[in-house]
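As you look at this complex, bear in mind that one protein chain is not there, while each of the others sits in place.
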Amino acid sequence: MGEKKIKNIFVEGAISSQKIADSIQSHASKTNIGAHSIFLGQVRADEKDGKQVASIEYTCYQDMALEKMHEIRESIFAKYELTCMHVYHSLGNVMVGEICLFVFTSSKHRKMAIDACSELVEAIKFELPIWGKEIYQDQTIVWKENK
Amino acid sequence: MGEKKIKNIFVEGAISSQKIADSIQSHASKTNIGAHSIFLGQVRADEKDGKQVASIEYTCYQDMALEKMHEIRESIFAKYELTCMHVYHSLGNVMVGEICLFVFTSSKHRKMAIDACSELVEAIKFELPIWGKEIYQDQTIVWKENK
Amino acid sequence: MAITVYFFGSLVDITGQSKKELNSFSDTDALNLLLQKDYPTLISTKYFIAVNQQMIKTNHELNNGDIVALMPPFSGG
Partner (left out) sequence: MAITVYFFGSLVDITGQSKKELNSFSDTDALNLLLQKDYPTLISTKYFIAVNQQMIKTNHELNNGDIVALMPPFSGG
């Protein structure tokens, strides 16, 4: 109790491609890594009644989300032989075409990295208390629901 | 015949994190994309008889590899609803810690992007005539074989 | 100390607030009933309840100082 280190996964606004590049580059010194698997969520210009999504505004129950993410992280590390695992999720407004989720796993071999990344994405979508509000070009809103 | 466009997947030397960032960034304007899946192969410092790999030198049967990659690309596009698919593989010398393979798929929904990327990686490893020669720190060599 | 109730996602729009302090309640069913009386739209809305960050599926006893969260289905990522 109190020993565990809760990492923050939330970043304000969109995740830049430069942040992703920097994260990849920082793994060049870990020479036991043979495979990286990356998932990126990008805000889509969905249409509804002839109107288009302009952005998504993300909010979360931060304490609970970080606690839950900590549990997910531990269980993924227990299940897969990973060298590294990084998760970043946007809060606030993210425009269409911008990146809102960045999941990054690394392992000695490809199968571990790929399977862990895929399982992480599902857990993030269905187990973390995060909500996305689609804001249309005419300022009307629709609350998202994950499928 | 003669109509099909054979894309070159080969790049000389390592694939830079900047190239990966630029590739991600260039998809910001494709606003029907909701998910990107990326696989990166990184050269590992494997050990053998107390010696460490310093680099891998890649060669290929280029005409056959590009023809085969074209077939793989067509079959993946036929099987998965993808918006984009990009593959880059290094030729020549790639140092330990550097990226030698970059596979990038994008789709409206995550499952298509993830499954297509994973299937592409397997096809690239087992169906493309590419050979990696591990060069150890003492200049001895071992030819790789994929498992 | 009272019970703190947090509203998230669409529930903020429905209740017009993200946080509410309430006098002590015996359990989550009693709390939920009061909230549905105050905000009838909640009755036709799908949401989960967490007490002190733990999701609950059945009625749950409440004590002073407890934090209750009302959460619609998640939609991160």
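In this document, chain identifiers A, B and C correspond to the written order of the chains, with residue numbering beginning at 1 in each.
Everything that follows uses one rule, which is that contacts are C-beta pairs under 8 Å (C-beta built on N, C-alpha and C of every residue); 3 or more make two chains touch, one makes a residue touch a chain.
These numbers were taken from a predicted model, which means no experiment stands behind them.
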item	value
Touched by the hidden chain, restricted to displayed chains	B
Full-complex contact with the absent chain, from B:R73, B:H89 or B:R110	B:H89
Candidate in contact with the missing chain, chosen from B:D22, B:E67, B:E81 or B:D138	B:E67
Option touching the unshown chain, where B:A35, B:L101 or B:I135 are the choices	B:L101
Residues of chain B (touch criterion as defined above) contacting the omitted chain	41, 58-61, 63-64, 67, 89, 100-101, 121, 124-133, 143-146
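Note that only the chains that are shown with their structure count from here on.
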item	value
Chain closest to the middle, measuring from C-alpha centroids that were averaged per chain	A
Rounded Å distance between chain B and chain C, as computed from the means of their C-alpha atoms	49
For chain A paired with chain B, centre-to-centre distance based on mean C-alpha positions, whole Å	23
Rounded Å distance, chain A centre to chain C centre (Cα mean)	26
Two or more partner chains touched - positions in chain C	none
Where chain B touches two or more other chains at once, by residue number	none
